[in-house]
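The other protein chains are all here in position, but one chain of the complex has been omitted.
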Amino acid sequence: MNELRKAIEAEWPRLEVVIGWGLGFDPYHTRPLFVRRSEDLSGLIWNPFCVQNLTGYLVKTPVVKAEDKAKKVGICVRGCDSRSLVALIQEKLVVRDQLLVFGIPCSGTVDWRRIAVQTPLSGVKSARFEGDLLLVEDNGGVRKFSPDQYLARRCLRCVHPNPIIHDVLVGEPVPPRAAPGNRYRDVESFEQQNLPDRLAFWQEELDRCIRCYACRNACPLCICQDRCIAETREPRWLTQRMGVPEKFLFHFIHALHLAGRCTECGECERVCPMEIPVTLMKEKLGRIVGDLMGYEAGIDPEATPPLLTFNPAETGI
Amino acid sequence: MGTMVFISPERLAAALDRLAERFDLWVPSASSRGGGAVRFRRYASGTTPVLDRLTALSPKEAVQPQVESLLRFRYTKDAEDPGAIQLSLEDRIEVKPTLVFGARPCDARAFLLSDRVFLEGPYVDVYYRARRESTFLAGLVCREGDSACFCSAVGGGPADTAGSDLRIIPVGDGLVIEALQERGEPLLEGLGEPASDSIQEAAHQVVEEVSGRCMGELDTSGSIDAFKSRFQDGDYWREVAERCLSCGVCTFVCPTCYCFTITDESRNLQGERLRSWDSCMFYQYSLEASGHNPRPTRLDRYRNRVGHKFSYFPEKYDGQFSCTGCGRCVRSCPVSIDIRRAVAGLKENLCECP
Partner (left out) sequence: MSVLNPYCPDLATVREVIQETANIRTLRLTLDDPEKMRQFSFQPGQVGQLSVFGVGESTFVINSPPTCKDYLQFSVMRVGEVTQRLHQLTVGDQLGVRAPLGNSFPVESMEGKHILFIAGGIGMAPLRTLLLTLLGKRERYGDITLIYGARSPMDLCYRYDFEDWKARGTEMVLTVDQEFPGWKERVGFVPTVLSEESPSPHNRIAVVCGPPIMIKFVLFGLKELEFEDRQILTTLEKRMKCGIGICGRCNIGSKYVCVDGPVFDFDQIRQMVPDL
């Protein structure tokens, strides 16, 4: 989309580096792109294949920053990403003034793995949009997919498609996919199941976990980085064993460290090579925090996340 | 070509059941809800093998379990003299005959590469050897390659048979199983009906058609030295791996990554020494007790991965790359890091590198 590129070009004199998306290993897979020279701006793209939340690069070492203090770091954010940014600002992990935020209203991104489950694809030749429909041509011909079939789960439950904060808005605001009352529908339908079924579900899902820690490393708010409790040597808190309880322990620690901080951006689930719906745990926590504390993470840069403060007059718990 | 049998779709379950009587049988399968990554799992009667989707993990787990016990140790107190403690060790290895059903050519070849590390010495890994010797591979003629695949560029191909004892050739709705190695012949017994001439002919055609496919391009020539000359080019590695998240995906999904850690876990007076998969992408991997880390940043670590596969390994093992082009590290990387770019760019001028 040229509009984003134009917007960034217009601001280029103020910028030292821009974090955006570029082409990945094929036209339908994108990658984070760091642009430091104006001639490389042409590599920037924006389309429904742009899936990465880029805000983690502002906090994880080596941090992407402007060496020239008079200049700023440009960052592209969709609605979901902007909430991560708000959370990072709240926790003083990034300085708002050092950023130039390009906000992009987003109608959702493509999850190729959902498509693969519905139709095994071989040799994708092209993929394009016709209105809302995704048309994929492979060796078997052209197949059509509706948003319900191709959108990532996080996008189907999205209530904040438009950036919460931005300096430059690129594009027109779009309507949310889900009604606010509907955002926790996956958690709710999960909770319809009886306890043994829920246990069986997580046993089967977490059995696949290989403890690669992609979920943790892709999370913009997992900021312990190389000091994560999952890998400490002394004391060694977590065993190397690969039973489901051990894996569950890690995921539960991960989720609990994010309670009241997680903006449910869904990166943890997106990056999981084993396709485990790990965001579901964080959604459950998000709903509890909302119910108990009336708090929604990543909305108000001035607010203090409820578990980062102590309020003796707390009534919710 | 060796002996061939044909398994019709109706008889597949019975054939797998039969194999499972004799083997710890690993087949690619999905989760019961249908979603989730396809991976190799121990076969249980009723499991439907998923042969038309690429698997998220290679079957290396059959020989290199993600975690295994190397030793069991026990401290025994003397009832008469509580101060005297006796230490005992046990290093028994138990293996079962294993068959991996549906390994793609890239995965089957990977076993041969790991063999060099674990079996060639100077020390032989007895745990690996015990498992490897009792493991059979039924390789699948691969028709499912995608844009991340590049087996043809690193010495393999979608119909390559290296490493396989049997070959699975999809013909129509059914499967032709062909014995490639002598030790594979007895496995065919009772699996299906002898393949008729027309089915054999059809199988030949499938193999021929797939053999003709070229999966991926990559000029790997001179990579051993090109890597070394790039080693200290910080701008290059920033270009290639600045976006790396330092997670372990690429190494864990890789069929040829074999690095491991050894840790002790004990409770009271007994415990085990465990070996488990490790990843050179992790900060802790090379962190020394003194606090010094020779590879402190994710750029250093990604560089080591490229170096290991395309410079160090071939330097040590007659030019063979520690990569079979399965494409998993490309496909599964959360930020689309492409090892093909990292290798191809070694010889390019930096300014031309995207």
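Chains here go by letter, A and B, matching the order in which they are written, and residues are numbered from 1 within each.
One rule holds for everything that comes next: a residue touches a chain if its C-beta (ideal position, glycine included) is under 8 Å from a C-beta of that chain, and two chains touch if they have at least 3 such contacts.
This structure is a prediction, so every number in the text was calculated from the model and none was measured.
The chain not shown here makes contact, within the complete complex, with A, B. Between the chain not shown and the residues B:Ser134, B:Gln181, B:Thr261 or B:Gln320, the one that touches is B:Thr261. Among B:Tyr285, B:Tyr302 or B:Phe321, the one in contact with the hidden chain is B:Tyr285. Residue-level contact of chain A with the missing chain is found at 233-234. Contact between chain B and the unshown chain involves residues 70-71, 73, 75, 85-87, 89, 91, 117-118, 122-127, 228, 231-232, 258-266, 271, 273, 275, 278, 280, 285-290, 292, 294-295, 300, 304, 307-308, 311-313, 315-316.
Heads up, the rule we're going with is that only the chains that are shown with their structure count from here on.
Between the CA-based centres of chain A and chain B the separation comes to 30 Å, rounded to the whole angstrom. For chain B in complex with chain A, the touching residues are 30-37, 39, 52-53, 56-57, 66-67, 143-148, 242-243, 245-249, 251-253, 261, 263, 265, 274, 276-277, 279, 282-284, 297-299, 330, 332, 334-338, 340-341, 354.
Within the complex, the chain A residues that touch chain B are 22, 24-26, 29-34, 43, 52, 56-57, 60-62, 64, 113-114, 116-117, 120-124, 201, 204-205, 208, 210-214, 216-218, 225-226, 231, 233, 236, 239-242, 267, 270-271, 273-276.
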